[in-house]
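Here the complex is missing a single protein chain, while all its other protein chains stay put.
Letters A, B, C, D and E name the chains as they come in the text, with residue numbers starting at 1 for each one.
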Amino acid sequence: MDRIDEFNNYRTRMNSRILSIDHLGIKRFFNLDTAAYENGALNKKTKEMMGLVASMVLRCNDCIDYHVIQCVECGTTDDEFYELFNVALVVGGSIVIPHLRHAVEILDLSRKKPGNS
Amino acid sequence: MDRIDEFNNYRTRMNSRILSIDHLGIKRFFNLDTAAYENGALNKKTKEMMGLVASMVLRCNDCIDYHVIQCVECGTTDDEFYELFNVALVVGGSIVIPHLRHAVEILDLSRKKPGNS
Amino acid sequence: MDRIDEFNNYRTRMNSRILSIDHLGIKRFFNLDTAAYENGALNKKTKEMMGLVASMVLRCNDCIDYHVIQCVECGTTDDEFYELFNVALVVGGSIVIPHLRHAVEILDLSRKKPGNS
Amino acid sequence: MDRIDEFNNYRTRMNSRILSIDHLGIKRFFNLDTAAYENGALNKKTKEMMGLVASMVLRCNDCIDYHVIQCVECGTTDDEFYELFNVALVVGGSIVIPHLRHAVEILDLSRKKPGNS
Amino acid sequence: MDRIDEFNNYRTRMNSRILSIDHLGIKRFFNLDTAAYENGALNKKTKEMMGLVASMVLRCNDCIDYHVIQCVECGTTDDEFYELFNVALVVGGSIVIPHLRHAVEILDLSRKKPGNS
Partner (left out) sequence: MDRIDEFNNYRTRMNSRILSIDHLGIKRFFNLDTAAYENGALNKKTKEMMGLVASMVLRCNDCIDYHVIQCVECGTTDDEFYELFNVALVVGGSIVIPHLRHAVEILDLSRKKPGNS
């Protein structure tokens, strides 16, 4: 089990625990979060890339994992990722570098998964 | 002179002052910043929209002004702006709302400028 | 018209503009935001005070204005405000001090409004 | 030894190391930090809940661990925690979700400790 | 009365109001803040420059005003300021640029004050 599987397992288990909570606000927030990246005036791929840039400048590795995986599934190419990483690096500065290392590591792992390339 | 003109004037005057500083690192950083949004594997419009999302979740009104104006010039439609605003709002939370108000205000002002619509 | 009136007018006008946008996600987010502070397992006053602490450590003056006004309406006493300010100051550090100045200024203005004391 | 014990052991060991430093400012800051949550115009439970909200929106897992444990000791109920989590989620946005997962995990672990329930 | 005078007047008035509050924690925090920049193992000038870098990467204009003025009083040269600005820009990224504009503006104003040069 690699880091992506570990991340996905933990995320699935804890989100399931959270959604078992009887609190309408929390449930609705999770629905809004899912809906925000669906195809609309902007397509899902563009919005997932926006989510990834936002996660990088806010420096959240778990969010980076999630959006890298989503971007890969939406067909983001390596060159597109590098352009996106550069925007995040310029906006957010060297404090983003540790998260760039993380993002590249997860991207490389994602490319090795059966079904991705 | 409206807020957009004031912002542009102050930005132009101070950037000119900063670039008069004899410091190679600062000059190069400004060049990197400009280059990050040029057409490449991702087009300028997509990267300006990414810059706007990043500016909203990092909650910087001056950066929001700049990227809204750039996005308008790149042909971003109102529906695209609204989708983008929604992503920024969901990622960054209600603390982003004052900056959403600011972004909408600047967008409305930009649309009224001769040449935009 | 003092700063509180100006803030309320601008906020009301721009929120109305935002809610005129035909985007379900944005509308729902605003509803979630309103609902989060209603009486429940924790009462409105406690949650507004939490919102104020969060606004102070995240250093957002507009959010501070909003929650100070709400806390005053919920009957928060001066001594309770001071305790809350101290928690925000200790958690967030001296970078919070300019926002503490802002919060105290708005609190003093709110106390002078007819109907508050 | 579970995650709570590990966290407590590391925290105790390193705080002890830090307080062995002969620096008056650091010692006094630690005293201020402890004093900020003691009973006063607001009771300890309310202030610990404020500390937890602040830790969630600032996205610090170690601080979340500490304040969840304190809130449990002060008698915070599950429904109160859920309301608090919802405020943090709405204020801070989806970038808080990984820390909500962490908070719920620590809460569940805390409830299983002998003496808590 | 220029921006520096306005800032100093507002800061003095509100700090005086805050220190009139009968809350030991708040008073002690202000004392710690003052003491942190006094001559010690590191001299005041070095610590004020550190405070300025921290204020720039945390993007707080009021804190930038304060520390620029202090650094000028401690004899920081223009070349030292530019090096410091460059570190802040590289660490914090382009989101720091609006605050760099602010810092340079305040620096230029400070140099024109009688007694500085």
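Methods note: contacts are C-beta pairs under 8 Å (C-beta built on N, C-alpha and C of every residue); 3 or more make two chains touch, one makes a residue touch a chain.
None of these values were measured; they are calculated from a predicted model.
> What are the shown chains that the left-out chain touches?
Missing chain, whole complex, touching shown chains: A, B, C, D, E.
> Out of D:4, D:41 or D:60, which residue would touch the omitted chain in the full complex?
Counting the whole complex, the residue in contact with the absent chain is D:60.
> Using the definition of touch stated at the top, determine which of C:53, C:89 or C:104 touches the missing chain.
Checking the options C:53, C:89 or C:104, the one contacting the hidden chain is C:89.
> Going by the touch rule given at the top, which residues of chain E touch the chain that is not shown?
32-33, 36-37, 40-42, 46-47, 49-51, 53-55, 57-58, 77, 79-80, 82-84, 86-88, 90-92
> Mind listing the chain D residues that contact the chain we can't see here?
10-11, 14-15, 17-18, 21-23, 25-26, 29, 33, 54-55, 58, 60, 62-63
> Quickly run down the residues of chain C that touch the omitted chain.
Given the touch definition above, chain C has residues 57, 89-96 touching the missing chain.
Keep in mind that, in the parts below, only the chains that are shown with their structure count from here on.
> By mean C-alpha coordinates, which chain is most distant from chain D?
Measuring from the centre of chain D, the most distant chain centre belongs to B.
> Using mean Cα positions as chain centres, tell me which chain lies farthest from chain E.
With centres defined by C-alpha atoms, farthest from chain E sits A.
> At what distance in angstrom does the C-alpha mean of chain C lie from that of chain A?
Distance between chain centres: 31 Å.
> Just how far, in Å, is the C-alpha centre of chain D from the one of chain A?
Their C-alpha centroids are separated by 27 Å.
> Which positions in chain A are in touch with at least two other chains?
Expected reply: 25, 29, 32-33, 36, 54-55, 57-58, 90-92.
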